[in-house]
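Before I ask anything, let me first share the structure, which is written out below as structure tokens.
Every protein chain but one is kept in place in this view of the complex.
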Amino acid sequence: MTVTVAGREVALSPRLAYRALVAEVERTPRVLKVWYSFLLALMALGAVGAAFTLAPGTEVFGTTPSFEWGILISAYVFFAITTSGLCLGSSLGTVFGIDMFRPLEKRHAILAVLSLTTAFGIIALDLHYPVRMAFGAVFNPSFSSPMWWMGAFYAAYLVFLLIEVWSMFFGHDDVHRYACLASSCTAVLAPSTLGAVFGVLFARGFWYGLFTPIAMLVTALLAGSALLGMVFYFVVRFELAGFERGRTLAIPAIRILLAVALVGSLVLLGRGLLVGLTSEDLALHGGTMALLSGPLAIPFWIRLVGGLAIPLVLIALPATRTVSGTGIAAGLAFVGVIVDRLLFVSAGQIIPTTAVGGVVSDPYVAYTPSLVEISIVLAAFAFVAFVYTLAERYLDLREAEVHMGFHLPRVVATAPERLRTRWAARRVAPAPTPADAVEETVCGEP
Amino acid sequence: MTGSESDTPPEPLPGRPKIDRARIASRAIRIGILAIVVTVGLGVAAFAAASTYAQYGAVRNIPNAATWRGLTPRFAGPAVCATCHASEAHAQDASIHVDVACEVCHGPLAAHSASDAAARGSPAGKPPSEICATCHAAVAGRPATFPQIDQAAHYSGGECLRCHDPHSIVAIRPPVVSHPLAHLPECTTCHAPDGLKKISSGHELVRDEVCLSCHGRDAGRDRPG
Partner (left out) sequence: MIDVNERLDPEPPAVPAVPAVPAPPAVPAVPAVPAPPDPGPDSLPDGRVSLSYAGVSRRQLLTLGAVAVPCLAGATVLFDWLSGLTDGGVAANAEPIVARYDPAVHRWGFVVDTNTCIGCGLCGVACKAENHVPKDPEYARTWVERHTTTSDGTVHVDSPDGGIDGYEPGAPPATLAGSSVTDVRFVARLCMQCENSPCTGVCPVGATYRTPDGIILVDEERCIGCGYCVVACPYGARYIVPAGGDMPRGVAGVADKCTFCYHRITTGRRPACVEACPVGARTFGDLNDPASPVSVALREKPTKTLKSDLGTKPRVFYVGLEGEVDA
């Protein structure tokens, strides 16, 4: 079995592949070896944890009937919005052709694929019957269910992303343009529908409402931009592929995205807190109070200050308008979004719908994530980091020399010129001589 | 060509690639094995995951509702017990517990009341005596008209069934064990330390033998001699 790489036929056999792998591992710098070992250890722990979830229904999660969605769902939401946010930011380069955003092109696509597959992996471990879900969603779709639509959009998004990555690396530029357009459109639809999954639940006052999908979309932009910011800090710092344009174009582009997303997040958060504080709905008011001064207060305030305010200040202050300033702001914002999604999922369930969840002396539902859940979530982050490090090391992530940006098909784009030429040709057609004027007119066509 | 090359395959025509039959054969065998494994694996996996979709189609609400209907009840209902336990049922007809079904205290009895003789070997069993307190302990929230007692202060606590017959025909409250005085607890269990409860007859704290000198073993209720 052979594969053509760079014009050469490379034989693929297990023995050769093993030898090549051993040689590559020996060539890896020590720092990277430590990094790989750390990530592989986390992934191994996660695999052990995942093994516990195989038998459906075994109580390996800390979830209870009053708090059914735990950190696995929070992690799923986080990875799903990250993958959408990556495309939202980069679409300015891939779809609208703004040169400043073009350096983000290849890296965002790889990160988006990794993040989305991780999200699917997490949800497969959380569902008790994931195989049934694949069949059930196809054969018995429930069009009234936002979760079904979310699954459909994210599945389509994965297909578009894979086509985008494949066409990007294998030089099919036309396909790539259309795939970028399709994935950018889906990158808006999918996180909004994910927000609707929470937003339609009138049983949960904290989640219910039309601002939940909007907030999910803005948080997606924040997560995606923050991840790109962290990645491009390392690109510039270690002078990886494309670092010159990374420094001059990508970092300022990410600063724009981060600024917009941070301001948007703060505005939506402020609006949410105001509405929650003044609401008479027990669940909404109780959830807001739990965030401000209840069991969720410490992570909430740390996130507000460290994950929203400080990054915004870092982006804005002249002294920190540096690559490292942007990198630190992005890192803080990234961790902030992780915490924010945990808080979001918790605050919606912390006020019980019924007393089975809590008694009068303890009105909050208690939830402690189990070791299995924690190991799976950590392994998910480790997986994305590991595979992305490999991609950064072994793939060509320079920008493709292709005119990006979606443009009209040639038939349509050249139509005005062609029509103009044709009309001009008719106008300058020689005037018919008196001798054959009658015949010409009868025929009707010059 | 010389004869020393007789064991090599003949030279192909110019312009055509060399055909190595052995290599193609081994590759074909490997692909064939892989194909069979993938086919069987896919088929079995699809069956394990989606056989109900082949059987029932996309929506199977009707057959599923039928399976919910087909579950086996474990409670028999109040009417069934009287067919065999007529005396207890009759005893309860005029008691304050007339509306309390047998299974409230005795638990699910459908298996016990089945017509199968072997099933009847599983006895209904007496409920634990604490079951009286389940309803009759004084708990905040119970309607004031509902009979409730403070167990610690009620006749020095202890077994309810020492004095109360849960099935009995008694029209007054609390239902008491009918005298004659055979098989009775000590008189002072009920009639001490405050004397006769709710029956003001001027009795004072007395010792057992003193009671029995008038209320002898064969005597009827409340009548000395």
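Per-chain numbering from 1; labels A and B assigned in written order.
Rule of thumb we're sticking to: contacts are C-beta pairs under 8 Å (C-beta built on N, C-alpha and C of every residue); 3 or more make two chains touch, one makes a residue touch a chain.
Bear in mind the structure is a predicted one, so any value in this text is a computation, not a measurement.
Touching the missing chain, out of A:I251, A:L291, A:L304 or A:A380, is residue A:I251. Check A:G229, A:G307 or A:P352 against the missing chain and you find that the one touching it is A:P352. By the touch criterion stated above, the residues of subunit A touching the omitted chain are 3-7, 55-59, 63-66, 68-69, 126-130, 132-133, 136-137, 140-142, 144-148, 151, 169-171, 197, 200-204, 233, 236-237, 239, 241, 243, 247, 251-252, 282, 318, 321-327, 348-349, 352-357, 359-361, 393-396, 398, 400. By the touch criterion stated above, the residues of subunit B touching the omitted chain are 31, 34-35, 38-44, 46-47, 50-52, 54-57, 59-66, 68-75, 77-78, 99-101, 103-104, 107-108, 134-135, 137-143, 146, 150-151.
Assume only the chains that are shown with their structure count from here on.
Work out the mean CA point of subunit A and of subunit B, and you get 50 Å between them.
Remark: subunit A residues 131-132, 134-135, 139-140 touch subunit B in the complex. Those residues of subunit B whose C-beta lies close enough to touch subunit A in the complex are 45, 48-50, 53, 58-59.
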